[in-house]
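Right after this comes chain A.
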Amino acid sequence: MAPGASQVSIRDLTVAYSGRDGRLVALERISLEVEAGEFVCLVGPSGCGKSTLLRVVAGLAGHESGTVEIRANRPGRPATAMVFQEHALLPWRTVLDNVVFGPENRGVPRAEREAQARRMLDLVGLRAFARAYPHQLSGGMKQRVGIARALANDPEVLLMDEPLAALDAQTRVILQEELLRLWAELGVTVIYVTHSLEEALLLGDRVVVLTARPGRVKRVFPVPLGRPRGLEARALPEFGALVDTIWAELREEVLESAEAERRVPPS
Partner candidate 1 sequence: MIPLILPALVLGAWEIASATGLLRPVFFPRPSTIATLLVAQIADGTLLGQLGLTLARLAVAFVLAAVPGVVVGLAMGMSRRTREGLDPLFALIYPIPSVLFLPLVSFALRAEEVAVAVTAAFTSFFIVAYTTMTGVQQLDRTVLEAARHFGARGPRLFLTVLLPGTLPAIFTGLRLGLGYTLIVVVAVEMVGAQRGLGAQLWLSWQILRVEEMYVALVTVAALGAALTWGVERLRRRLIPWAQDIGEVGA
Partner candidate 2 sequence: MIGAALPLLLVAGWEIAARTALVSPRYFPPPTVIAAMLGRLLTAGEFWGDALTTLARLAVAFLVAALAGVPLGLGMGLWRPLRRALEPAMAMLYPLPKVALLPLFLILLGVGEGAFVFTAAVTAFFQIATSTAGGAATIDPRLVEAGRNYGARGIALFRKVILPAALPAVLTGLRLGLGLALITVIAVEFVAAKSGLGHLVFRYWQMLLTGEMYAAFLLIGLMGLGATRGLRALQRRALAWQEWRH
(Lines give C-alpha, C1' and ligand atoms only; values in the text may rest on other atoms or scores of the structure.)
Protein backbone atom coordinates (compact mmCIF):
# COMPACT_ATOMS: atom_id res chain seq x y z
CA MET A 1 0.00 0.00 0.00
CA ALA A 2 1.08 3.53 -0.63
CA PRO A 3 2.60 5.42 2.31
CA GLY A 4 0.13 7.62 4.10
CA ALA A 5 -2.66 5.30 3.04
CA SER A 6 -5.45 4.26 5.39
CA GLN A 7 -5.03 1.73 8.16
CA VAL A 8 -7.94 -0.32 6.85
CA SER A 9 -8.99 -0.21 3.26
CA ILE A 10 -12.19 -1.93 2.15
CA ARG A 11 -12.88 -1.67 -1.56
CA ASP A 12 -15.87 -2.95 -3.48
CA LEU A 13 -16.42 -5.74 -1.03
CA THR A 14 -19.21 -8.14 -1.86
CA VAL A 15 -20.30 -10.90 0.47
CA ALA A 16 -22.97 -13.31 -0.62
CA TYR A 17 -24.32 -16.67 0.53
CA SER A 18 -26.21 -19.31 -1.35
CA GLY A 19 -29.22 -19.92 0.77
CA ARG A 20 -32.50 -21.76 0.44
CA ASP A 21 -33.99 -19.08 -1.75
CA GLY A 22 -31.03 -18.56 -4.00
CA ARG A 23 -28.24 -16.08 -3.60
CA LEU A 24 -28.41 -13.87 -0.56
CA VAL A 25 -26.26 -10.75 -0.82
CA ALA A 26 -25.20 -9.48 2.60
CA LEU A 27 -22.88 -6.73 1.45
CA GLU A 28 -22.75 -5.26 -2.02
CA ARG A 29 -19.66 -3.49 -3.32
CA ILE A 30 -19.15 -1.71 -0.06
CA SER A 31 -16.16 0.57 0.33
CA LEU A 32 -14.73 2.20 3.41
CA GLU A 33 -11.44 3.68 4.50
CA VAL A 34 -10.36 3.87 8.12
CA GLU A 35 -7.45 6.01 9.21
CA ALA A 36 -4.88 4.94 11.72
CA GLY A 37 -5.94 5.70 15.27
CA GLU A 38 -9.51 6.40 14.23
CA PHE A 39 -12.58 5.20 16.10
CA VAL A 40 -15.18 4.36 13.49
CA CYS A 41 -18.70 3.24 14.39
CA LEU A 42 -20.94 1.25 12.07
CA VAL A 43 -24.69 1.53 12.50
CA GLY A 44 -27.51 0.15 10.44
CA PRO A 45 -30.74 -1.83 10.58
CA SER A 46 -30.75 -5.46 11.63
CA GLY A 47 -29.45 -7.72 8.93
CA CYS A 48 -27.65 -4.93 7.10
CA GLY A 49 -24.42 -6.84 7.31
CA LYS A 50 -22.46 -4.70 9.73
CA SER A 51 -21.42 -7.71 11.78
CA THR A 52 -20.62 -9.55 8.57
CA LEU A 53 -18.38 -6.72 7.50
CA LEU A 54 -16.55 -6.90 10.77
CA ARG A 55 -16.12 -10.64 10.50
CA VAL A 56 -14.69 -10.32 7.00
CA VAL A 57 -12.18 -7.77 8.22
CA ALA A 58 -11.33 -10.14 11.08
CA GLY A 59 -10.78 -12.96 8.65
CA LEU A 60 -13.60 -14.98 10.17
CA ALA A 61 -15.70 -14.95 7.03
CA GLY A 62 -14.90 -15.05 3.37
CA HIS A 63 -15.97 -12.68 0.62
CA GLU A 64 -16.98 -13.07 -2.97
CA SER A 65 -15.16 -10.15 -4.50
CA GLY A 66 -13.43 -6.94 -3.56
CA THR A 67 -10.49 -6.38 -1.26
CA VAL A 68 -9.80 -5.80 2.39
CA GLU A 69 -6.36 -4.48 3.23
CA ILE A 70 -4.96 -3.80 6.63
CA ARG A 71 -1.74 -1.88 6.76
CA ALA A 72 0.95 -3.44 8.87
CA ASN A 73 2.58 -0.70 10.87
CA ARG A 74 4.69 -3.04 12.88
CA PRO A 75 5.63 -6.47 11.58
CA GLY A 76 4.73 -9.36 13.82
CA ARG A 77 1.57 -7.79 15.17
CA PRO A 78 -1.68 -9.55 14.35
CA ALA A 79 -3.83 -7.59 11.97
CA THR A 80 -6.99 -7.67 14.03
CA ALA A 81 -8.41 -8.70 17.36
CA MET A 82 -12.13 -8.99 17.91
CA VAL A 83 -14.27 -8.39 20.94
CA PHE A 84 -17.30 -10.67 20.61
CA GLN A 85 -20.82 -9.84 21.66
CA GLU A 86 -21.10 -12.83 23.96
CA HIS A 87 -17.57 -12.41 25.26
CA ALA A 88 -16.66 -15.91 24.02
CA LEU A 89 -14.16 -16.50 26.81
CA LEU A 90 -12.79 -19.98 27.35
CA PRO A 91 -14.70 -21.16 30.42
CA TRP A 92 -11.98 -23.55 31.51
CA ARG A 93 -9.29 -20.92 31.69
CA THR A 94 -8.81 -18.32 34.35
CA VAL A 95 -9.20 -14.67 33.46
CA LEU A 96 -5.46 -14.26 33.13
CA ASP A 97 -5.09 -17.36 30.99
CA ASN A 98 -7.85 -16.07 28.75
CA VAL A 99 -6.16 -12.74 28.26
CA VAL A 100 -2.81 -14.31 27.38
CA PHE A 101 -4.43 -16.61 24.83
CA GLY A 102 -3.52 -14.60 21.75
CA PRO A 103 0.14 -13.97 22.59
CA GLU A 104 0.39 -17.55 23.83
CA ASN A 105 -0.62 -18.86 20.44
CA ARG A 106 1.93 -16.61 18.80
CA GLY A 107 4.71 -18.03 20.91
CA VAL A 108 5.36 -14.98 23.05
CA PRO A 109 7.42 -16.09 26.06
CA ARG A 110 5.51 -16.64 29.26
CA ALA A 111 6.94 -13.83 31.36
CA GLU A 112 6.36 -11.28 28.67
CA ARG A 113 2.83 -12.31 27.83
CA GLU A 114 1.76 -12.52 31.45
CA ALA A 115 3.16 -9.07 32.12
CA GLN A 116 1.28 -7.73 29.12
CA ALA A 117 -1.90 -9.47 30.28
CA ARG A 118 -1.67 -7.99 33.73
CA ARG A 119 -1.20 -4.55 32.23
CA MET A 120 -4.37 -4.99 30.23
CA LEU A 121 -6.26 -6.30 33.23
CA ASP A 122 -5.11 -3.21 35.12
CA LEU A 123 -6.43 -1.04 32.32
CA VAL A 124 -9.87 -2.61 32.55
CA GLY A 125 -9.77 -2.66 36.33
CA LEU A 126 -9.80 -6.41 36.80
CA ARG A 127 -6.34 -7.06 38.17
CA ALA A 128 -7.78 -8.63 41.32
CA PHE A 129 -9.70 -11.22 39.30
CA ALA A 130 -6.78 -12.66 37.39
CA ARG A 131 -7.21 -16.08 38.95
CA ALA A 132 -11.00 -16.22 38.76
CA TYR A 133 -12.95 -18.29 36.26
CA PRO A 134 -15.35 -16.63 33.81
CA HIS A 135 -18.41 -18.23 35.37
CA GLN A 136 -17.63 -16.37 38.58
CA LEU A 137 -17.81 -12.98 36.89
CA SER A 138 -20.72 -10.76 35.99
CA GLY A 139 -21.63 -10.01 32.39
CA GLY A 140 -19.93 -6.65 32.45
CA MET A 141 -16.77 -8.08 33.92
CA LYS A 142 -16.67 -10.84 31.35
CA GLN A 143 -16.95 -8.30 28.59
CA ARG A 144 -14.09 -6.33 30.09
CA VAL A 145 -12.00 -9.48 30.03
CA GLY A 146 -12.90 -9.84 26.38
CA ILE A 147 -11.65 -6.33 25.77
CA ALA A 148 -8.47 -6.99 27.71
CA ARG A 149 -7.90 -10.15 25.69
CA ALA A 150 -8.23 -8.28 22.43
CA LEU A 151 -5.96 -5.50 23.58
CA ALA A 152 -3.37 -7.91 24.93
CA ASN A 153 -3.04 -9.28 21.45
CA ASP A 154 -1.72 -5.88 20.37
CA PRO A 155 -3.55 -5.76 17.06
CA GLU A 156 -3.31 -3.19 14.31
CA VAL A 157 -7.05 -2.83 14.38
CA LEU A 158 -9.45 -3.52 17.24
CA LEU A 159 -12.81 -4.85 16.11
CA MET A 160 -15.79 -4.70 18.40
CA ASP A 161 -19.05 -6.47 17.52
CA GLU A 162 -21.82 -4.93 19.62
CA PRO A 163 -19.75 -5.63 22.72
CA LEU A 164 -22.13 -3.92 25.11
CA ALA A 165 -25.40 -5.17 23.62
CA ALA A 166 -25.82 -8.06 26.04
CA LEU A 167 -25.41 -5.90 29.12
CA ASP A 168 -27.96 -4.03 31.18
CA ALA A 169 -28.28 -0.30 30.60
CA GLN A 170 -26.36 0.77 33.69
CA THR A 171 -23.40 -1.48 33.04
CA ARG A 172 -23.40 -0.27 29.47
CA VAL A 173 -22.91 3.32 30.53
CA ILE A 174 -20.06 2.38 32.84
CA LEU A 175 -18.31 0.44 30.13
CA GLN A 176 -18.85 3.19 27.59
CA GLU A 177 -17.03 5.51 29.91
CA GLU A 178 -14.25 2.99 30.30
CA LEU A 179 -13.94 2.53 26.57
CA LEU A 180 -13.56 6.26 26.13
CA ARG A 181 -10.85 6.33 28.74
CA LEU A 182 -9.06 3.27 27.33
CA TRP A 183 -9.09 4.57 23.82
CA ALA A 184 -7.84 7.98 24.89
CA GLU A 185 -4.92 6.24 26.52
CA LEU A 186 -4.12 3.67 23.82
CA GLY A 187 -5.18 5.39 20.63
CA VAL A 188 -5.65 2.12 18.76
CA THR A 189 -7.64 1.97 15.51
CA VAL A 190 -11.15 0.75 16.25
CA ILE A 191 -14.07 -0.40 14.13
CA TYR A 192 -17.12 -0.63 16.35
CA VAL A 193 -20.49 -2.10 15.45
CA THR A 194 -23.52 -1.05 17.43
CA HIS A 195 -27.28 -0.84 17.30
CA SER A 196 -27.33 2.24 19.43
CA LEU A 197 -27.00 5.57 17.69
CA GLU A 198 -26.25 7.34 20.94
CA GLU A 199 -23.45 4.92 21.70
CA ALA A 200 -21.96 5.39 18.23
CA LEU A 201 -21.96 9.15 18.60
CA LEU A 202 -20.54 9.00 22.08
CA LEU A 203 -17.64 6.77 21.18
CA GLY A 204 -16.79 7.43 17.56
CA ASP A 205 -14.86 9.87 15.43
CA ARG A 206 -17.04 8.96 12.49
CA VAL A 207 -20.39 7.24 12.25
CA VAL A 208 -21.01 5.16 9.14
CA VAL A 209 -24.64 4.45 8.31
CA LEU A 210 -25.23 1.26 6.33
CA THR A 211 -28.24 0.58 4.15
CA ALA A 212 -30.65 -2.25 4.59
CA ARG A 213 -29.63 -5.50 2.96
CA PRO A 214 -27.72 -5.69 0.71
CA GLY A 215 -25.45 -3.48 2.80
CA ARG A 216 -23.71 -0.48 1.30
CA VAL A 217 -22.43 2.70 2.86
CA LYS A 218 -25.28 5.14 2.90
CA ARG A 219 -23.66 8.10 4.55
CA VAL A 220 -20.71 8.90 6.74
CA PHE A 221 -21.03 11.46 9.51
CA PRO A 222 -17.99 13.01 11.18
CA VAL A 223 -18.46 13.53 14.90
CA PRO A 224 -17.18 16.94 15.92
CA LEU A 225 -17.49 16.46 19.65
CA GLY A 226 -13.87 16.92 20.64
CA ARG A 227 -11.42 14.64 22.36
CA PRO A 228 -10.82 13.63 25.07
CA ARG A 229 -14.48 12.92 25.48
CA GLY A 230 -16.55 11.96 28.49
CA LEU A 231 -20.15 11.05 29.20
CA GLU A 232 -20.99 14.70 29.55
CA ALA A 233 -20.77 14.95 25.76
CA ARG A 234 -24.28 13.51 25.72
CA ALA A 235 -25.60 16.71 27.18
CA LEU A 236 -24.16 18.92 24.44
CA PRO A 237 -26.69 20.41 22.03
CA GLU A 238 -24.59 19.19 19.09
CA PHE A 239 -25.07 15.66 20.35
CA GLY A 240 -28.83 15.83 20.23
CA ALA A 241 -28.76 17.50 16.83
CA LEU A 242 -26.51 14.81 15.43
CA VAL A 243 -28.75 12.10 16.83
CA ASP A 244 -31.71 13.59 15.00
CA THR A 245 -29.82 14.03 11.75
CA ILE A 246 -28.37 10.55 11.69
CA TRP A 247 -31.60 8.97 12.85
CA ALA A 248 -33.36 10.51 9.88
CA GLU A 249 -31.00 8.65 7.58
CA LEU A 250 -31.10 5.49 9.64
CA ARG A 251 -34.83 5.41 10.05
CA GLU A 252 -35.41 4.99 6.35
CA GLU A 253 -33.23 1.95 6.30
CA VAL A 254 -34.76 0.43 9.41
CA LEU A 255 -38.23 0.77 7.94
CA GLU A 256 -37.13 -0.72 4.66
CA SER A 257 -35.51 -3.61 6.46
CA ALA A 258 -38.70 -4.28 8.43
CA GLU A 259 -40.68 -4.11 5.22
CA ALA A 260 -38.40 -6.62 3.57
CA GLU A 261 -38.83 -8.98 6.48
CA ARG A 262 -42.58 -8.75 6.22
CA ARG A 263 -42.43 -9.81 2.62
CA VAL A 264 -40.58 -12.98 3.53
CA PRO A 265 -42.28 -14.45 6.59
CA PRO A 266 -40.53 -17.24 8.50
CA SER A 267 -41.50 -20.66 7.15
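With respect to how the candidates were assembled, all candidates are chains of the complex that A comes from, given by their letters.
Please note the rule applied: contacts are C-beta pairs under 8 Å (C-beta built on N, C-alpha and C of every residue); 3 or more make two chains touch, one makes a residue touch a chain; residues count from 1.
Please read these numbers as outputs of a predicted model, since none were measured by experiment.
Candidate 1 is the partner touching chain A in this complex, chosen from 1 or 2.
Touching candidate 1 in their complex are the following residues of chain A: 58-60, 78, 81-82, 84, 86, 88-93, 101-102, 105-106, 133-135, 149, 153.
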